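Note that one protein chain of the assembly has been removed; the remaining protein chains are unaltered in position.
For clarity, chains are labelled A and B in written order, and residue numbers in each chain start from 1.
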Amino acid sequence: MLQKQVPMFICFLMGLLLFFQFYIPASWSQNFYNTILRWILGISSFAIVLGVVSLIRHHLRKIRKKEDLPYSITLIFSIFATTLIGFIGGIKSGTLFDKIFNYIQIPLQSSMFAILAFYMASAAYRAFRARNVEATLLLLSAFVVMIGVIGIGDLIHPFVPSFAQWILDVPNLAAKRGIAIGVGLGIIATSIKIILGIERNWLGR
Amino acid sequence: MNISHDPWIWIAAILTLAIFSFLYKDNPLYKFAEHLLVGVTVGYYINIYWHNAAYPYVIKPLFIEKNLLTIIPFIFAILYFSILIPKYSYFIRYPIGFLLGALNGMAISPEFKEAILVQTKDTILPQFSLSFDFLNSFIIFIGTLTVLIYFFFSLEHKGILRGLSRIGIIFLMIGFGASFGYTVMARISLLIGRLIFLLKDWLGIIS
Partner (left out) sequence: MKFLEYLAKIDRRIIYLILVISIIIPLIKPLNLPVGTSHPVKSLFDFIEKQPEGAVILLSVDYDASVYPECHPMARAIARHVLSKNLRLICLTLNPAGTGLALEIITQIPNEYNKKYGEDYVFLGFRPDITATILGLGEDIRKIFPYDYFGNKTDTLKIFKDVKNYDNIALVVSISGSALPVSWIYLARGRYGQDIAAGVTAVMAADYYPYLRTGQFVGLLGGMKGAAEYEKLINKKELATSGMDAISISHILIIIFVIIGNIGYIFVLKRRKK
């Protein structure tokens, strides 16, 4: 009961209360809503514990098995070093913590995503084939938008960027609206399923 | 050429090239940089969460300002630490259940309004007129309807449904093509950002 039923009941109770709160403008309802908002901010500020503990556990296991030893040690060391530097020296602009963010975290994370450009260029060459009518339509639409958004499009003819903008404003909009409505219905359905206890994946094993 | 003398710029440049070395092949330098990224990011997040959220919102109100009502979120928050004790780790479901229930309950009604009602209202055709605007509205109406029909799998796509879902596919292909065109720009932009750093801040080749 403590393992499954109580957390599911808490989820159901909070979901029901906050759902109906939206339709009750009374001041006690507003006070309840404001209190819950502040509680949520407090509770969620500790949620990072789950991720950090899982990560450290995983890499300590790797260190015990001597798998990828130098890399796991690097990771554990950098977690503790960065955390301590922030706690001891503070997190304001100009501190060592701030420098680590600006000259280690930003370059590493930016570079990690920058290499996607190379993979995209390689994929464009190897995989984007006009095999059928649909694929050809996709490629043509992509070409028009790619030319339309750049300065060269303007130089070719003023119609090019206008046509690219029309593709974005009309057929693209229609497709994305259909998807957005579908996704919106899915989100609401999933929210209701979680509150009612039909969706229980969040309980884990 | 005006190479930087700032040691931090050099650290950033070396780490950038370490990540780029993966393009040739996987190597120890790349792996080191990858693990360093994860470690530094986690350490950074811990500090931000503590200084901006946990301390001013839970620890300070309860232990310094003696606001006893904060004990309830504090107890839920502490339950996260039960993950450290395998026998009692199921207690993490309590704060998770609280958050899931509360957040979903709060969000359902405004989301239904903005995600469904507003979008559906805009899809409804305006009064007929011989104008480009009406033509665009009509194309959007047909496109939205046929895309929704394409994603409706409860009925088999045959006969008129098949025809309509084919039209939906055409709209989807144009939409995905537009997204791909923009995605190319996005990916290239990320690379440009890094190359500008290397050429400008590190090597001083561009101003």
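In this text, a residue touches a chain if its C-beta (ideal position, glycine included) is under 8 Å from a C-beta of that chain, and two chains touch if they have at least 3 such contacts.
Just so you know, these numbers come straight off a predicted model, no measurement behind them.
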{"item": "Identified contact with the non-displayed chain, of B:A33, B:I96, B:I142 or B:A178", "value": "B:A178"}
{"item": "Omitted-chain contact residue, chosen from A:L2, A:L60, A:A130 or A:L196", "value": "A:A130"}
{"item": "Hidden partner chain, residues of chain B it touches", "value": "23-24, 41, 44-45, 48-49, 51-53, 56, 99, 103, 106-107, 109-111, 113-115, 118-119, 121-122, 140, 175, 178-179, 181-186, 188-196, 199, 205-206"}
{"item": "Interface with the undisplayed chain - residues on chain A", "value": "22, 30, 33-34, 37-38, 40-41, 44-45, 47-48, 91-93, 98, 101-102, 105-107, 109-110, 112-113, 117-118, 120-122, 124-130, 139, 143, 145-147, 149-152, 154-155, 161, 165, 168-169, 172-173, 176-177, 179-180"}
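As a working rule, only the chains that are shown with their structure count from here on.
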{"item": "Computed distance of Cα centres, chain B from chain A, in Å", "value": "3"}
{"item": "Complex contact set, residues of chain B against chain A", "value": "8-9, 11-13, 15-16, 19-20, 22-23, 28, 31-51, 53-54, 57-58, 69-70, 72-74, 76-78, 80-81, 83-84, 90, 92-112, 115-116, 119-120, 123, 136, 139-148, 150-151, 168-185, 187-188, 190-191, 193-194, 197"}
{"item": "Residues of chain A touching chain B in the complex", "value": "2-4, 6-8, 10-19, 21-23, 33, 35-36, 38-55, 68, 70-72, 74-83, 85-87, 91, 97, 99-118, 120, 124, 134-135, 137-146, 149, 167-185, 187-188, 191-192, 194-195, 202-204"}
